[in-house]
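Removed: one protein chain of the complex. Kept in place: all other protein chains.
This part shows subunit A:
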Amino acid sequence: MSRESILNAVRKNKPEALPLPEIDLNVFAEDKDLVKTFIENVQFVGGRAIVLESTDTIDAKIKEFYPHASKIVSCTTESSLGNISISAATEPHGLESIDLAIVKGDLAVSENGAVWIEENDFTIRVLPFITNDLVLIVNKEDIHLHLHDAYETISKRDRTFGLFLSGPSKTADIEQCLVIGAQGAISLTVLIL
């Protein structure tokens, strides 16, 4: 079996044990306006982020941004725009014609404009990728300074699938010209409550 031979070779060839370093978070501490920095970073990566005064305005705002969206999946209680319901039994391929998906983010990261979402938040794994446009909703107080802080929260959970999502799908593979909308969602809007 290759497993044993590989492990034996590693045991024979590895260097003397070296310690695992401690991460001193004080080095990365910064006094920043988390919401402002987050919004700037979302814009930098090609998305759009705005602060909403109250949950009441969510649906109007989404309609304003996506007036032509007709097939909408909403996985949040904050928006009532969803007209296609999904469950764990939904066939992922059937989501190909979805115009818009609305998902509640668990937390966000100020330093890079990323939002953390988990399978529980969107039920079908392919949803945030296969949808044409994507709206994420996050609470102001869930915006963390950096990834170290974010992992403090998410690494304690028992998870199946989750991701940091930062901006719309993009590519620069043709002559380094940045094009938004490669294989995943073509646009991303983050609404901050």
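Just so we're on the same page, contacts are C-beta pairs under 8 Å (C-beta built on N, C-alpha and C of every residue); 3 or more make two chains touch, one makes a residue touch a chain; residues count from 1.
Quick note on the criterion: contacts and distances are computed from a predicted model.
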Which one, "Thiamine ABC transporter substrate-binding protein", "4Fe-4S ferredoxin", "RNA polymerase ECF family sigma subunit" or "CoA-transferase", is the UniProt name for the chain you do not see?
"4Fe-4S ferredoxin"
Of A:S5, A:S54 or A:T77, the one touching the omitted chain in the full complex
A:S5
Residues on subunit A facing the left-out chain by the touch rule are 1-3, 5-7, 9-21, 23-24, 27-30, 41, 44-45, 88, 92-93, 96, 109, 111-114, 119, 124-126, 129-130, 146-148, 150-152, 154-155, 159-177, 179, 181-185
